[in-house]
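Every protein chain except one is present and positioned as in the full complex.
What follows is subunit A.
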Amino acid sequence: MEKILTVNKLTKKFGYLTAVKDLSFSIEKGNVYGILGPNGSGKSTTLGIVLNVVNRTSGDFSWFDGNTSTHEALKKVGAIIERPNFYPYMTAVQNLKLVCKIKEVSEDKIEEKLELVGLLDRKNSKFRTYSLGMKQRLAIASALLNDPEILILDEPTNGLDPQGIHQIREIIKKIASEGTTILLASHLLDEVEKVCSHVVILRKGEKLYSGRVDGMLASYGFFELKFNDMDKLKSILEDNSSFGEIKIDNGLLTAFLKEEMNAEVLNRFLFEKGIVLSHLVKRKESLEEQFLTLTKSQTN
């Protein structure tokens, strides 16, 4: 697989504080990556380092197998960090023309990208007249001008209203479906869960996990069940060696699997025991639950 970015033992210290500690991971072409972590876990610092705006303390990173200098490589990258930064006194088109000059690409994609983010009708308005959502969309248009190999987004929906969040997500999904590699930093887990196939999880600058989203926990998922005699249901399941922890909460029984089992098998098994369920759902832990489990287990 073609590697787009390799980070090797990266460390960044701000005085006594270690923001990123011995971080290593790599980004491969074609996947959608999420960098997850609570606020202050080193996500933005890591992105800042690979984007040439923060100096590293030690370790190294290389773009595109290390064949080009960082600033040359960045011309093939599209990135938005935190707030959209543009010249407030210039219009959208003027700002994008400037970006084209910096990235050394032709200017004929400007209209196309403004169309993609839905700003074509406001293209000649000054940047300072834009709402936050529009600014963020302009930033995405700007990041896409060079048809980047990888799109890096740091908290792209931060501070937006629900409609704005939805618009940005739709745009991200659209870009991802076109096969662009995406690296998305966020503390919003459902956001990452919706679009990412791989995650890197950070806490206090250290890597807790990196790999596929569904491989995060060695988990077989769980069943949610309802029956009019919950205690009987519980005792039957406790006798079955396939189940681990079983709990009843708000009239809903949750049984965690210790090995693979599909819903049909369980349904037949319980029916044979004379139990007719009124509710049966098989689920995997959401990213949030997995994340909390992971961060908790690392703390202990």
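Definition applied: contacts are C-beta pairs under 8 Å (C-beta built on N, C-alpha and C of every residue); 3 or more make two chains touch, one makes a residue touch a chain; residues count from 1.
Rule of thumb we're sticking to: contacts and distances are computed from a predicted model.
As stated in its UniProt record, the chain not included in the shown complex is "ABC transporter permease", which appears among "ABC transporter permease", "Cytochrome c-type biogenesis protein", "Copper chaperone PCu(A)C" or "META domain-containing protein". The hidden chain makes contact, of the residues A:Leu74, A:Leu114, A:Ile246 or A:Met261, with A:Leu74. Considering the whole complex, the residue from A:Leu5, A:Leu36 or A:Val99 that touches the absent chain is A:Val99.
Contacts to the hidden chain, counted on subunit A, fall at residues 14, 48, 51-55, 69-75, 77, 79, 81, 83, 85-90, 94, 97-99, 101-104, 142.
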